[in-house]
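One chain of protein is taken out of this complex; the other chains stay put.
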Amino acid sequence: MKEELQKRIVKGPGGVDIEVEPLRDYYCEAPPTVMPAAYSKIVEDLFNWARSESIWILGFGTGCGAIEMRPLMTPRFDAYRYGIQWRPTPRQANLFVISGYLSVKTLKRAIRSYEQMQNPKYVVGLGSCTINGGMYWDSYNTIKRLDDYLPVDLYITGCMPRPEALLQGFMDLKKLIRAGNAEGANQYAENFKWYKDNQKKVIKDWDMPDYSW
Amino acid sequence: MQALYDKLKQHYALGELSEQRADLCFFTVPREHLSSLLLYLRDVEGYTHLVLLTAVDWIEQNQFQLTYLVNNRLSANDIGIRVLIDRDVASMESIHHLWPTAATYQRELKEMFGIDFPGSPRIDEDFILEGWQDLPPYRRDFDTLKYSEQTYRDRPGRVTHDPASHMKQQLYPDAED
Amino acid sequence: MEYIALTCGFLLILIGIYGALTQSNILRMIVAFTLANTGVNLVIVGIGYINGRTAPILDTAVPVAEAATRIIDPLPQALVLTAIVIGVGITALMLAYAYKLFTLKGSLDITAIKELKW
Amino acid sequence: MAFEWIQIPYALLTLFIVVNYGFILNALIAKIGARVGRRHGIPIWQNYLDLIKNYSIRSSITHGVMFYLGPVFRLSGGVGLLLFVPTIYSSVMFSNLSFAGDLILALYFVFFGTLGMALGAGESGHPFAAIGVSRGLAQVTASELPFALAVFSVALQYQTLSVTDIVAAQQGSYLNWTLFTNPIAVAAAMLSFLGAMMRPPFDVVLAPQEIPIGPPTEYHSSYLALMQTNRAIFPIAKMVVYMNLFFGGAISWPIFFLKIFLIYMVSVLVGVVFPRFHVEHSIRWFLVWAVPLGIIAIMVV
Partner (left out) sequence: MVDPILLIAIPLGAAFFLGLLRDEWRTSAYVITLLTLAFVSWVSSSWLLGFSLDKIAPVEILTAGSEPPFSINLRMGLNESVALLMISLTGLLSSIYLKDTLFRLGRRAMAVLLVFVMAMCGIVLTRDIFNLFVFIELTVIATAGLVLLSHNTLSLGAGFKYLVASQIASILLLVGIIFSYHVTGTLNIDGMAGMSNVLIQTSPLAFFLLFIALVIELKPFPANGWALDIYESAHPAFSAILSAATATASLFAVDKILNIGGDNWLPFATGIGILSFIGANLFALAQTHDRRLMGYSSVGQIGLILIIIGQRDILGENYFFIAGGVLLAHAVAKAGLFWMSGLVNARELSAWTALRKRPMLIFAFVSFIALLIGLPPFPGFYAKWELVHVLASEGRIALIVLILFGALLETAYLFRWFGLILRHEDEAPVVACPSQKVAVIYSAVLLGWGLGYIWGELSGFGNLLYTIPLLFALLFLPLEWLPAKLKNTFAIMGLVTWFIVQYPAYDPLQLIFAAIILPGGALVLLASYYNSGRRIGFYPSALWMFAGLSMLIMAEDSFAFFAAWESLTIGSYFLILRGKQSQPHALSYILFSLGGAFLMLLGFALASEGNPLFPLTSLASVASDLAPWVFILLAIAFMTKTAAIGVHIWLPGAHAEAETDVSPLLSGILLKAGLFGLFVLLINMGKQQLYGVELTHVLLWIGAISALLGNMMAIYQEDAKRLLAYSSIAQMGYALFGLALMNHLGWLMALMFVVNHYIYKSMLFLSIGGVAKRTGTKAMYRMGGLITLMPLSFIAVLIGIIAVSGVPPLSGFGGRWIFYNAIMSAEYRLPMVIIFLAGPIAFLYLFRLIHTVFLGQLKDEHRQLKEAPFWIILPQMIYVAFLMIFALAPGLALQKVDGYISRFFPNNGLNWEGLTITSDFGYWSPVSIMIIIGVIFVTLFSWLLFVNRRAQKVKQFNIVYAAERPYRPETTHFAWNFFAPYRKALGFMTQPLVTRFWDTVAELLHTAADLLRRLYTGDGQTYAVQLLAFVVAVYFLGNGVM
């Protein structure tokens, strides 16, 4: 573990010794919980409709596929007209597009960002690499199956998929959401241990809290 | 380039000159001459820019070859200086005092090849890989495929096609061979 | 006559002060001051002198009744006595200083006494 | 003016109208911006969807009490500002709660939300939030100055601080608008307006890529929903003040909608063609270009 995450003793005012255990003191340790849907089906349907029509993507390009997402904002594709926009902070985003190969190092960041998004949240895997490793199938440093680590709602195939394919993927995602089938966040909370084990298996220097709130 | 080489040769035990292009040449030098040679090139001959520092694993000769590529901006020349070091005791003198940027390359080499550069800043910190526990991955005796299979789960049904034949099959399924 | 005394007196004062200011030996300074004091005394007496009169001693030579017209002003003479006494006192004190300074410092050079300044 | 209970539902009605108008107007503006870029842009009802979406987020986190209160302050500031200013001239229904105070109240109440938001953002503990606040506050000090000068000039011109009276003085003909009777003040105020609307070139506060949207970095779900609501109300409330002071107020809702739209368009027109200023540049810009106008305005009134 990194040095700054190890326990240390700090001198407080008046000379008292204060023990700081960073992972405990700095981070919330609560595990994620399954969040129930709204009590009434009508409300939940309304919500799902709104969620599907207002997809906010986390602006985090994890791999080469990120380059294919830029054209979506251009006049040619104009994803905005479908209620899709990019947010710079995971707190406000509800869709995480893993755009291409994911090295272990980036996986760590992706997990952290995913966990910082709020329930309900969706993951779309972009390109072959997220599905089975793609051309990096034999790399020592790139994961092969994204769904081992994060609950993926939808894969978009291709290497790379064209923006049109992305748009199509988003349309499919909308359908999933509207049907109430995009419950990745709850799935993640339910199988939290499984996901964590998978994650920790490849991330050898796990130096973050189990769930990054 | 030849002139420079001849000049250098008088002082340093240089290996053979290989001129790859008119403005790029390589030669080897014993490790103990390296620092002095680089200093000379930097301060006297105007090779002020360290373009890169990289390594090649000559597992057959049980050697690592370090290549220090320096560039003279005014004459737009590059010289690659090769140093061969023993693969078993992979350690080399740091040149971060000549170019602070060298420290970064050296960190990378430490991580990827396991070549140590004692005294180089932050040499022991993780560079690209975080928490790597296996053999340094760029060593040729490291089997990346095996590692990958052990570490990452395959998705069943994955097949590999030759792109040319596969596309041919896809686009012109009826075409003869 | 009194002018000679006065002139001498002032001359002595000036010589004395000049000496005191230029001589760096403490003893010489003391001598110079004595000189100046003498000059002052001379001036005092000189001021009191009235031409053609006699010393202010009331004895048979000068009867009391004529004293006012025959004797010179007696007051400066009285003063000068006091002044001389005081002058002696101060000179003695200065000499004592000179002695002590010499025993303590081994020198009589006034320019060497500069520890206190500014 | 005195308080009557009926004013409460009237005020809520105003609020309702303005919120809806605000959502649609924001979308419309976004669409216009998109059209400049030859895109279609968002659907006109997109803001409603986003709002519902944000309320529909099931989980949320909190960094502390002030984090909670930040959006509340923010929206209270917007709603309060709107309600303290009469919306429609000569309408008892839509004079809102302006009996509570005059123009000065409106001017100072603007800061209520800013302050609360800044505090909430601060409590999130995020350095970017603090950087954003630092930028925003620094910029607002300079950009508010010409506005304050213009307001002062207008108040001097009409010898009153009552918004209603100022609007009343501009009735009759459009030539009675302050825009024509005191053009310098209006010019100063409109330059200040550019800074107040957080649009380019004065939007470095929210710089999305550099300091992920600044102060609201940590805000999400219903917090964000409140802030979105405020994004609909607050600019309009602010523009109501501008409209009342400089553009003759509005005697009916259609005129209100039109005037607000046009005023908004000023900042949009500037915004779509200019890149972004550094904070120190914008401070200097306001001081060099807008403030002298304001000074002239108060000197010549």
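All chains are identified by letter, namely A, B, C and D, in their written order; residue positions are counted from 1 within each chain.
What we mean here is this: a contact is a pair of C-beta atoms (placed from the backbone, for glycine too) under 8 Å apart; a residue touches a chain by one contact, two chains touch by 3 or more.
None of these values were measured; they are calculated from a predicted model.
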(request) Please work out which displayed chains the absent chain touches and list them by label. (result) A, C, D
(request) May I ask which residue of C:T7, C:T54 or C:T82 touches the chain that does not appear here? (result) C:T82
(message) Suppose we count only contacts with the excluded chain; which residues of subunit A make the list?
(response) 4, 8, 10-14, 16, 18, 20, 22, 25-28, 30, 35, 60, 89-91, 109-110, 112-113, 116, 208, 212-213
(message) Touching residues of subunit C against the unshown chain: what are they?
(response) 13, 16-17, 20-22, 24, 26, 29, 33, 36-37, 40, 43-44, 47, 75-76, 79, 82-83, 86, 89-90, 93-94, 96-98, 100-101, 104-105, 110-111, 113-118
(message) Could you pull out which residues of subunit D are in touch with the chain that's been left out?
(response) 3, 55, 58-66, 68-69, 71-73, 75-76, 79-80, 83-84, 97, 99-105, 108-109, 111-112, 114-115, 118-119, 122-127, 130-131, 133-135, 137-138, 140-142, 144-145, 148-149, 152, 155-156, 159-162, 212, 217-218, 221-223, 225-226, 278-281, 283-284, 287, 291, 294-295, 298-299
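Note that only the chains that are shown with their structure count from here on.
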(request) Tell me which of A-D and A-B has more C-beta pairs in contact. (result) A-D
(message) As a quick test, compute the distance in whole Å between the mean CA positions of subunit B and subunit C.
(response) 106
(request) For subunit A and subunit C, let me know how many angstrom lie between their CA-based centres, rounded off. (result) 112
(request) Name, in rising order, each residue of subunit A that touches subunit B in their complex. (result) 104-105, 108, 131-133, 137-145, 148, 201-206
(message) Touching residues of subunit A toward subunit D in the complex: what are they?
(response) 28, 35-38, 46-48, 50-51, 53-54, 56, 59, 74-75, 78, 80-81, 83, 85, 87-89, 91-92, 94, 118-120, 185, 213
(message) Looking at the complex, which residues from subunit B come into contact with subunit A?
(response) 126, 128-134, 137, 142, 144-145, 147-148, 151-155, 158
